[in-house]
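Notes for the one structure printed next.
Missing here: one protein chain of the complex. Every other protein chain is in place.
What follows is subunit A.
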Amino acid sequence: MSAQRPGLEAIADKGWLAAHKWLLLRRASQLLILAAFLAGPWFGGWLVKGNLASSLTLDVLPLTDPFLFLQMLATRHWPEMSALIGVAIVLGFYLLVGGRVFCSWVCPMNVVTDSAGWLRRRLGLKSGRSPHEATRLWLLGFVLLAAALSGSLVWEWVNPVSMLQRGLIFGFGAGWVFVLGVFLYDLLLAGRGWCGHVCPMGALYGLFGKSALIRVAAHQRSACNDCMDCFAVCPEPQVIRPALKPRDPNDTPLILDGDCTNCGRCIDVCSQEVFRFGSRFNRSKK
């Protein structure tokens, strides 16, 4: 109802817990992943070694981040087998569940930008201006170009996402400055600015999110009462309109845009139960 506190109606109708179900699950997922990395250094029980750039789980499962992998290829360095297997597994997984599931279910930066977004809404801040959404794609291109021309992973000198992921697991040093920078940017200069407009890592994950099998569907869109709460909480609000308010009533209710992060916040905050998770083949709607 109110742009400052979206979801109040849903809380009144469904109860607080049901109106935060997916949010809580996501926070649990982010926390558990971090805990798996920290079990080793903190308690000596090695579940996962490394960090989100590349890791080894239970000494058998290698995982490698596609963005770092691409940057490395751009410098014309060919990696070892474990990185190749690792990146193939990661790619396969996110092609199935949606690339930007990484952003909303795994990446710890999500907590930072979600908090900044929440505070910006609460304070009713309207300051600053977001860069165009395509900035992140351009940045992705230029970052790879810069890596190719300079021969080093230049983005990693400043990448606040790597700094945060690594910082939490290996220690921050002065890296928190970069993270604070993102928080203040999102709070004061551009609502959802970092994840939604700048981050080249998210841009890459968004590129292979198009084919995902798991999709949010506005399957009850006729029940929508135009409270606009979903637009207010969604980190990528432009993805909702084609599914919720289609030009043609026969259009699919599935949110097919690769930039949807499958975070499920729209499901949480809707008092009319318009949204649900489903498969991309289930196009039923009411």
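Assume a contact is a pair of C-beta atoms (placed from the backbone, for glycine too) under 8 Å apart; a residue touches a chain by one contact, two chains touch by 3 or more; residues count from 1.
As a convention for this text, contacts and distances are computed from a predicted model.
Per its UniProt record, the hidden chain corresponds to "Ferredoxin-type protein NapG" from the list "Ring-1,2-phenylacetyl-CoA epoxidase subunit PaaA", "Ferredoxin-type protein NapG", "Zinc transporter" or "Twin-arginine translocation pathway signal protein". Shown as candidates are A:G86, A:P108, A:P235 or A:G258; the residue that touches the absent chain is A:G86.
Interface note: of A:T75, A:Q220 or A:T252, the residue touching the hidden chain in the full complex is A:T75. Considering the full assembly, A:N51 is the residue among A:S29, A:N51 or A:Q220 that touches the omitted chain.
The chain omitted from view is touched by exactly one of A:L96, A:L119 or A:L145, namely A:L145.
For subunit A, the list of residues touching the undisplayed chain reads 40, 46, 49-51, 53-56, 62, 64-65, 68-69, 71-72, 75-80, 82-83, 86, 131-139, 141-143, 145-147, 149-158, 162-163, 166-167, 169-175, 177-178.
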